[in-house]
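Of the protein chains in this complex, all but one are displayed in their positions.
The chains carry the letters A, B and C, assigned in the order they are written, with residues numbered from 1 in each.
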Amino acid sequence: MSRLIAVRLFFGALTLWAVSLVVFAATQALPGDAALQILGRDATPERVEALRQQLSLNEPVAVQYLQWLQGVVQGDLGTSFSNRQPVAEFLAEPVMNSLTLMGWAALVATPIALFVGAFSALRRDRSFDHTASMGTLVIASIPEFVVGILLILLLGPGGLDLFPSVYAREGGIDQWILPVLTLSLAVAPPIVRMMRATMIEVLESEYVQQARLKGMGERTVLWRHAAPNAIGPVAQVVALQLAWLAGGVVAIEFLFNFPGVGKVLMDAIENRDVPLIQASVLLIAGVYIVVNLIADVIGLAANPKVRVANR
Amino acid sequence: MSEPSTETTTGRDRGPGLFRTAWGYGRTKVGVALTGLIVLIAVLGPFVAPYSPTEFVAKPFETGVDGALFGGDERGRDVLTRFLWGGWTLLLLALASAGIGVLAGTVIGIIAGYQRGWLDDVLMRTNDVLLAFPQLIAALLVMSILGPQPWLIVAVIAVSHMPRVARVIREATRKVIEQDYVKAAEAIGLPRHRIMAFEILPNVTSPLLVELGLRLTYSIGVVAVLGFLGMGLQPPTADWGLMINENRQGMGVQPWAVALPVTAIAILTIGANLVTDGLSRASIGIDRGVQK
Amino acid sequence: MTDEHSTALSVEGLTVIGRPSDVEIISDVSVGVGRGRILGLVGESGSGKTTLGLSLLAHCKRATEITSGRLVVAGHDLTDLDERGVRELRGRAVAYIPQSPASALNPALRLGVQLAEALHDGSLSKAEANARVREVLREVALPDDNAFLRRYPHQLSGGQQQRVAIAMAFVGRPDVIVLDEPTTGLDVTTQKHVLETIRAMTRDYGTAGVYISHDMAVVADLADEIAVMYRGEIVERGDAQEVLSAPEHPYTRKLLAAVPLLRTSGHEDPGEGPEPLLRVSGLAAGYGRTRVLEDIDVSVSPGECVALLGESGSGKTTLSRSLAGLHHEFTGEVLFDGAQLATSSYRRTAEQRRRIQYVFQNPYEALNPRKRVRDQILGPYRHLVGRPIDADGVVAEALEKAALPASYADRYPEQLSGGERQRVCIARAVATRPDLLICDEITSALDVSVQSEIVALLRGLQDEGMALLFVTHNIALVSNIAERVAILQGGRIAEQGTVGQIMSAPEHEYTRALIADTPDFEPAAAGG
């Protein structure tokens, strides 16, 4: 078990490294001279050359990569081109904002989704189940930014005018509602469906039937026999959805003008701010990989059968 | 010698196929209707549009203009016209990227699933690395480097679908090759590529179709979101995703320019997903039927 | 206990229907069992026997419903009780032993918990309950220490899991116990022990048993009374000896006739055959570092049927697949018609591949569901023999050999029954006119009545000069079809010789145990 986890961790680290390579290579391929970009129309040959030195742009690419990687490992993500601030420092707040946003979305979505899923399973093929199944199917279909816009059209200033549609620094707590709602709606459907499917699978399993045949009460059947077997797969899906959030948050932050990593990434792309692009992509991919890894480990830990079946 | 079987030898009808079974679900019909509606708009739209998509008929974000039912967009072009023009690009890009991605993923999935060994390992590890990238982030990264171009959008989305499809098809292939008819073909020495093409492929069509549906739905989403983020098709193309991006500023004044494409995308994806769901329900039923 | 023959279970006119189709799954069934006695409920797949078994606990699977009938267990009519009342009785008045303990034991709960909760008797203290659990564990010959109680199901062997399931059923001292094919998947020796345990427990506890099985031989061994189910109805019911010796219903007769009987005498000595077609010597095989087969010497002469007998895990499938070129990790001499066979089918000549054909165990998996029967047969033919001049003729001939009408050529596998599928598999194999047919447990996935037809078909093929390598775990079958037999145990050949020798005078201890443990019955009127 612990060996298996170690193997996963190793592969996770390997993947992260591969991602770092891809990100670096990709940003190297960006057209234009970084120094020229930073200086923009203020560029004079002397200033450009000085900056090139400063950014070690004259070094071979491999050296640049190693320097960059070394920095990344030590938490030094370089200096932003556009604001000449250390990237790590600059990213701290957006990262916290994004994590808070994701955290709220997870906190709102998960319990409701678990409840709806479990209740659907218990009410299988009844009207609640049908409604929930159709509802999740429909919501899951729509791209999340479309969900966001629909919410804005409906609840935002143009519609019922209940909540603000853009984030502003001095805005109140109500400006969190639409982004959190959008992300929650994006995250919840797969959890609902997985919860329902797993609960049904477990409730239909022979061991639950056997528990019933032993004369166990419904409550015991549900909590002692069914629930522990449903936790594993559901926890995995929850973790996978959280991982998805890492990437999915970009469009939502862009839509709501929310000052998180996704917004930083979009701005950085707009400004061709290479260190910032590198750092935010690496960060998002990193969160994605790590949470996926956690999902993996949960899957391993929760299910003794998986433990045996996985080589 | 041996007398005819006493089992029910009356020639049972062959069970209905995947499509017929899927069609049996109400949701499939609704899905086909919704998808059909949007496809119709997207395909026929350009022919019935009242204006040219780049013609100016109103002031920017002007509503209540004679001859422009839904008013003007951020430049004063006819919103209805641009809406009617803006669908086929989205559909085409989504279809192409889903098609190519599923095709490539299927080939990889079948090869990896069937060949096993180092090839499987290499393919699947590469897959893992590709999967480690959130789809949208990968697309954004590439678009920002090479600049948004239609073929690139297709390529990036296709590539991001590939590992996901490959994973599913590999699992399906694994299940198929445990079946003895594949071994039967091996025993008589049927070449591997023919086994993959004629024994395995026909038997993974159900997950394949479901995957195609899923990937198509997802492609629509990604193409649209790229347009929305300004990393998809470029102005002055009339494109639903781009329309949302362009006209989002005027949402309070002129909601149509956003509401129309947003609704169309929503209906399209809901429809496609309903069909996919019907297919997947049908395929689960059919697979169960085959096994007893 | 109470009067030995008082009725513990009495069912009258029980009908269960499926929703929403309203089809009757079992109709108007009436049975009764006395204390300390066992009723054998026999039927083939789809006969409704499992539905009946579950309904005895007033349990219905999803989308099924008891619509009429009385169901009296130890004096309580379950159909009159509410859910809570039924629950009270379950485990204590009536208990259930499932077919597959591996899936019926909760993987997430320790054995101790699962056993103790089955008691659910509020009047017992924790210590008393614990003592009772230990007691019943001892009775089914399992350890009763704490370490064992703390185990999870997946840490037990199949036999142990089944014993736990039995212990769980008996822990509440039920009046009636329902056993649903509890020995499926166990080897004969383990099966024998489990059956003995069940027999002893019902007797000791004075429990009425309902034993559900498709295996007439097992039921004959165990049951006091037999009820035969066919398409949801009980077609015949009576004292075990009477039913076995004088079956009244034609279905019962057919069922009995189909059961292969263990013949321990009356075999002809085939004598020295001609030069062997296939000669295997010193074969060893494995997966990676695991050795599965060692030192295998077998030979098959033309027109001869050689049986390879072994239980699951003995390596018999690995051996047959090695011979077919499907398992590559083997060493040793494998001569076919004098020429060494390559390990992989791909490195064998087309002619070799044509002459050795393989029939798989599970006909539900051996046919490509997307191809018509015609293409299933023509595929190998085209590949190994060449493009046929008269394709229809080839198909018709192959189907005829498998005793199927030519009209089947246009069907898809899903339009065929299990037996028909297996015939198509055989047709596919014989279409290329092979010299050696390797049959890997080809009857085990089929109902007994179909089994016997397939065996008859194979005999016919053998008569036409085809050699057979018949791989099976069923010793009774072997005694009926093979001329020579090799007994595999743990990857080695324990014993081999002519069927006559082995069946009448087994030398190896394992063979002797095998013959002794196989349930058998004397069918006075069987075969008629």
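Worth a mention:
What we mean here is this: contacts are C-beta pairs under 8 Å (C-beta built on N, C-alpha and C of every residue); 3 or more make two chains touch, one makes a residue touch a chain.
One rule holds in what follows: contacts and distances are computed from a predicted model.
Look at the chain that isn't drawn here: its UniProt entry, checked against "NADH-quinone oxidoreductase subunit M", "ABC transporter substrate-binding protein", "Malonate decarboxylase beta subunit" or "Acyl-CoA dehydrogenase family protein", names it "ABC transporter substrate-binding protein". Note that the absent chain touches A, B when the full complex is taken as a whole.
Touching the missing chain, out of B:Y25, B:F61, B:Y181 or B:W256, is residue B:F61.
Touching the chain that is not shown, out of A:D125, A:E204 or A:E270: A:E270 (per the contact rule at the top).
Residue B:V253 is the one among B:V30, B:L95, B:L152 or B:V253 that touches the chain missing from this view.
Although one chain is not drawn, the whole complex shows that of A:T27, A:S80, A:S120 or A:T136 it is A:S80 that touches it.
Residues of subunit A that touch the chain left out of the display are 31-33, 36-37, 40-42, 80, 82-85, 90, 157, 164-171, 257, 267, 270-272.
Seen across the whole complex, the unshown chain contacts subunit B at 54-56, 59-61, 74-76, 234-236, 249-250, 252-254.
Convention: only the chains that are shown with their structure count from here on.
For chain pairs A-B and A-C, the one joined by more C-beta pairs in contact is A-B. Centre-to-centre separation of subunit A and subunit B, using mean CA positions: 23 Å. Spacing of subunit A relative to subunit C, judged by their CA centroids, is 50 angstrom. Across the interface of their complex, subunit B is touched by residues 11, 15-16, 18-19, 22-23, 26-27, 29-30, 134, 137-138, 140-143, 145-146, 149-150, 152-153, 156-158, 165, 244, 246-248, 250-251, 254-255, 265-266, 269, 272, 277, 281, 284-285, 288-289, 292 of subunit A. Only residues 27, 125, 128-129, 132-137, 140-142, 144-146, 217, 220-222, 224-225, 228-229, 231, 244, 248, 251-252, 255, 258-259, 262, 265-266, 269-270, 272-274, 277 of subunit B touch subunit A when the two sit together in their complex. Of all the residues in subunit B, the ones that touch subunit C in their complex are 1-9, 11-15, 178-181, 183-190, 199, 202-203, 205, 289-292.
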